[in-house]
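With one protein chain removed, the remaining protein chains of the complex are shown where they sit.
== subunit A ==
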Amino acid sequence: MGNKQKHLKRSIKEVNKKGNVNSDSDEEDDFMNIVNGEDIDSSDSEREIEDSEDEDNQPVEEESEADSDNISNNDTGEEVENEESSEDSESEETDDSEEADDSEEKEEGTSSNNEQTEVKETEKRNKLDKKQSKNKQANRNFIVNNKRENKPESTGNASENKKDEYDEHDTSDEEDIRNTVGNIPMNWYDEYKHLGYDWDGNQLLKPETGDQLDAFLKRMEDPDFWRTVKDPQTGQDVVLSEEDIQIIKRIRAQKIPDVTFDEYAPWIEWFTSEVEQMPIRKFPEHKRSFLPSRDEAKKVSKLVHALKMGWIKTRAEQEKLRAKKEPQFYMLWQTDDQSEEMRRIHKHISAPKRFLPGHAESYNPPPEYLFDAKELKDWDKLKNSPWKRKLHFIPQKHDSLRKVPAYPRFIKERFLRCLDLYLCPRAIKMKLSIEPESLVPKLPSPKDLQPFPTVLAIEYKGHSDMVRSISTDKSGQFLLSGSDDGTVKIWEVNTGRCLKTIKTDNVVRSVEWCPNAALALILVASGQEVLLINPHVGDILVNSRTDTVLKEAPKSNVIINERVRTTVQWAEPEDSLYKRGVRIILKHFKEVSQVTWHGRGDYFATVMPDGQNRSVLISQISKRRSQLPFTKAKGLVQCVLFHPTKPYLFVATQRHVRIYDLVKQTMMKKLLTNSKWISTMAIHPGGDNLLVGTYDRKMLWFDLDLSTKPYQTLRLHGTAVRGVTFHKRYPLFASGSDDKSLIISHGMRFVTKSPHRTIKASGKPRIFQ
């Protein structure tokens, strides 16, 4: 309740204020419209405040909602006037001084009844509300009413209308508000026995509603049944009065509900239609009100300029432009294949087409194309290097076309293709379309190149350790072999029988039979010693003659060089050794790795790889003299060879072969082997072809007449080549290597050469040295 009182007070204050404003405005302005405006404003503000009270007020208006609109619409100004007067009377409480002004205004109002209705219509509702609230508060109402009654003279006929207002017209005010639920949909109470609450907070019970029969009886019996209406707020039946029915009838007939309203009242011209001779305002209109706006003119000129310049386009033009922007196609090429003369990219290489898909890309490929578990694993493994994959997608099988999904990498692939097209440089590449077999040279069949050894004929068994070196005598009847077990054995070639075993004190690294048929001599390199041995095989005459030749050392008075003496010492063998066949011993200062005879059998050369600049030594048997051909070391000497006919010496260091002229004492040639480490070499009996074997698996064939570079490089072996040799009569040469194979090649100068037979050797093929 207290809340409501507060609201009421405020509304009353507002009203007072409004009164003030009204009076103020009256003083200032003659024009009613302005006043009206302000009135409206103030009333609005009141409404805002009172909206909070609407809950209470609405139910009162339930029936008179229409009334207040229609009836009060048509209420004469008097009624409104009365209200105003009542307000004014309230304001009198606070401000008596303005009473006179107010009364003035009211007089005016009464005189201009019709006009004021317009203004007041807006207020009326608020005021009605106020009245209701007033009614609610008995005390205050009484006071107000008393005051009103106290001043009947001031308001004139308004006081008379007061009763009318309460008794006849504005029945909505008198509506007893027994139900306090407010303006809510009443169906919320459908389920309850009560309808709401009265002012004391007690439940308002729903009146008993009769059944259909009751209703029927009522309809039949009650003469007022047709005008009985149910009040949703109270649930009571209300019988409409005659006036109400009159109003309803008039509304239905689309007439003004109020009977008393005069539709044809005389027209009051508030603003005269006649042309006034004198201005209403005391100053004339300003000039600028007759002139066009400069601002607008500026804008218009801007637009006109823009149109002229073509910056702004009319719609038709815009349409045209849009059509122009769309690509226009025409006959760009007049013929199919004849190009016109024009500037163009020269030597354009068009992009290669993409590979066409194979069976694996099918949506329903043959089953073998699908990945199995292992292939899938491989696929996953190459996740970080997808270019190594066999396929760029995983083949999939769908049993029906409708189940085929979109390919998720499609866009990406197209994008990559775009990148390829504009980022990859293009070049024309010749593609070989040859069979690999055509690259293999066509060689004569080995059958046509016979004879050459094909089968293992004899094995010479007897050595207990690795055989390092072998050699045959000039006649080819005997074979000489030196081994790590410290023995030298002489075999009969044809039978394989060991004729003789000569023991030495050290590892035998190299043996060679004397090429001179008149001498029965073998050279044996054993440790630091080189032994000249008479093998005592073959012709007895030759053997004995050899003995006699070597019996006496030739006397010479040449002083032996100090350098040579420290290198080698010639010695006569002891008796025990002599019996074994040793005729001369050469004691060297370093280990001897190789010995080789000169073609005539008088000279021989020895190689001491560790001998620095004294590593090569040439000795002469007839004079029992040695000499050191080189003063400087040119590298680690691997092996040396005498030219079969000319006085040349071939010296193989690690990487080169040097040829020295022994007569002129100069270097003739340096052969470039282009390999890392030479192991051995052999010279053709003709003397113009040299074979060099290397540890890096190569065999080099030098033609000494041609150049210092190898005529042929033969990579026939899988591992280091240890020994090479020529056949004495046939165009054959053999090579043995660590891969346990021996290859015999057929080589003809200026004729195609062919390797034609591999003999698998059982041991390391060092046997041929």
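In this text, a residue touches a chain if its C-beta (ideal position, glycine included) is under 8 Å from a C-beta of that chain, and two chains touch if they have at least 3 such contacts; residues count from 1.
Convention: contacts and distances are computed from a predicted model.
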item	value
Name under which UniProt lists the unshown chain, selected from "V-type proton ATPase subunit a", "Pescadillo homolog", "Mitochondrial ribosomal protein MRP51" or "Subunit of both RNase MRP, which cleaves pre-rRNA, and nuclear RNase P"	"Pescadillo homolog"
Option from A:255, A:381 or A:414 whose C-beta touches the chain left out	A:414
Sole residue of A:259, A:351 or A:571 that reaches the chain not shown, by the stated touch rule	A:351
For subunit A, residues in touch with the removed chain	306, 311, 325, 327, 329-333, 335-340, 342-345, 348, 350-351, 353-354, 356-359, 361-369, 372, 390, 393, 395-396, 398-402, 404-408, 410-415, 417-419, 421-422, 432, 436, 439-443, 445-446, 713-716, 754-756, 758
